[in-house]
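Everything on this sheet refers to the single structure shown next.
Removed: one protein chain of the complex. Kept in place: all other protein chains.
Letters are used for the chains, namely A and B, taken in the order the chains are written, and counting of residues starts over at 1 for each.
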Amino acid sequence: MMKDDAQTPLLRVRGLTKTYGGRIGCADISFDLWPGEVLGVVGESGSGKSTLLGALAGHLAPDRGEVIFDTRAEGPRDTVTMSEPERRMLARTDWAFVHQNPRDGLRMNVSAGGNVGERLMAVGARHYGNIRATATDWLGRVEIDPARIDDRPQAFSGGMQQRLQIARNLVTGPRLVFMDEPTGGLDVSVQARLLDLLRGLVRDMGLSAIVVTHDLAVVRLLADRLMVMKSGRVVEAGLTDQVLDDPQHAYTQLLVSSVLQV
Amino acid sequence: MNDYNFAYLDEQTKRMIRRAILKGLAIPGYQVPFASREMPMPYGWGTGGVQVSAAILTPGDTFKVIDQGADDTTNAVSIRKFFERTAGVATTEHTGEATVIQTRHRIPETPLTEDQILVFQVPIPEPLRFLEPRESETRKMHSLEEYGLMHVKLYEDISRHGHIATSYAYPVRVEGRYVMDPSPIPKFDNPKLDRSPAIQLFGAGREQRIYAIPPYTRVVSLDFEDHPFEASKADHPCDLCGAEDSYLDEVIIDDAGNRMFVCSDSDYCASRQAQGHRGRLSPEVA
Partner (left out) sequence: MIEIENLSKSFTLHNQGGAVLEVMQGAGLTVAPGECVALIGNSGAGKSTLMRMIYGNYLAEVGHIRIGGVDVVGAEPREILKLRREVLGYVSQFLRVVPRVPTREVVAEPLLALGRERGEALARAEALLARLNIPERLWELSPTTFSGGEQQRVNIARGFVRDWPALLLDEPTASLDPTNREVVLKLIEEAKARGAAIIGIFHDAEARARVADREIDVSAFAPAAA
């Protein structure tokens, strides 16, 4: 699918702030995400990137700020102030969330097919044969042997579990995917395969994504744009390769120069 | 007659339970929390149903208790004796004579009437518990009608067995709103829940929940378009009364593996035999 030249950002974030008591989780975050764009958010542990992702995805209630999503039906809506049922509906239709640990994003006691089918059933699919056919198709797309459709995720490797989580999330054709360290905890070779898969899916489905990671190699390959966070604030943002190759902020320079070259 | 208050529970407690019941009737299928009391029997022996029965019994009632359809099993006998002793109400084994019927795992075969109340004993009231262990989350799912998960359970059934193998505690949707666990009745009984003239009350003692189906309420068993709900039973007539339409228990009768099928509803079977109906293994025939 061609990245379109939409006039409206898919997501507009303004002044998003989340504190824990007196401590800053993330502060005054503002950015636009356009259809088809992948935004990387990098920073070290505790920099607020996971808090930001949680606040964007509606898992954490922000103290201040707007998260305006361009909904299919009604155009731009602030998801912070919309009702919980609406937000949850969004979360299982137009949004997807890929957790770092597949155990947090999968039902471990439900078969692979059931895991993929759940979102379909949640939006009203009631034909077993169709649900199963869609699940089979998606297992193939994430390179899991469809013969394993009735196996539970416990029997899968870490990389397979992560791919299953991705299939489960993308089956309803979301437009915005939140990813929290999607390749964390995986072997390097498995990471590469997953990155390739994600890139292909993002391109073919025209997805927008926000990827939180501390791995600069991951964002270089996956993200169009980058935000660098430190102590809950964005210190630098721009084109991914520009930020990595010509970092302007002292912290980004330190971050980039700290990476071991291979 | 004895030193207990009528029907064992104190009046304040009964009032509290009646309020929960009324709320349950007002919101069909919704699980109403209530302050379940310690009863003089262990959890799992019907403490929820007993508390509901205690709260609704009046001195003029005729009480029947069945366990798996039978009036003469330990659980049924104990509970019947309990209320004979603490409430002094009349008891019966005949479905048609009872005004309050407490049941574990069955709905009587004889159609119920507007003058009757059926009280179910419920072990796990939450139908979503199978897949979602967090109570906070299941409550939210009920309030937002997020019931996709219930179909995941049925999906898992079909994927594993080729058909919906859930044969008891088969989930239902009440009046198009709440998904409800009908307690571990066989799915054969599910159609009897639908538009029943009787009041149906459900009590879960350990889980502290009461829910209800008012008379003539729409109760639909969940299913898939290509795997519709079926109220199945063993494909036999009763070997004692010959009934073709009742739910059957399978009984092994000797070491050679021979078996017989008999009505699980003992009153229904006995009544039919009294009317002269006979089955394959009826003593007179053999």
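Simple rule for what comes next: a contact is a pair of C-beta atoms (placed from the backbone, for glycine too) under 8 Å apart; a residue touches a chain by one contact, two chains touch by 3 or more.
Model, not experiment: these values are computed from the prediction.
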item: Contact set of the excluded chain (shown chains only); value: A
item: Sole contact to the chain not displayed, among A:108, A:133, A:155 or A:254; value: A:254
item: Residue in contact with the excluded chain [from A:42, A:106, A:195 or A:216]; value: A:195
item: Among A:108, A:133 or A:239, the residue in touch with the chain that has been omitted; value: A:239
item: Where the unshown chain meets chain A, residue by residue; value: 1-3, 5, 34, 37, 189, 192-193, 195-196, 199, 203, 220-221, 224-225, 238-239, 241-242, 245-246, 248-250, 253-254, 257
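The rule is short, and it goes like this: only the chains that are shown with their structure count from here on.
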item: Interchain centroid distance [CA atoms averaged], chain A/chain B, Å; value: 46
item: Sites on chain B touched by chain A in the complex; value: 131, 144, 146, 148-149, 151-152, 155-156, 158-160, 224-227
item: Partner chain B, residues of chain A touching it in the complex; value: 84-85, 88, 92, 107, 109-111, 113-114, 117-123, 126-129, 131-132, 149-150
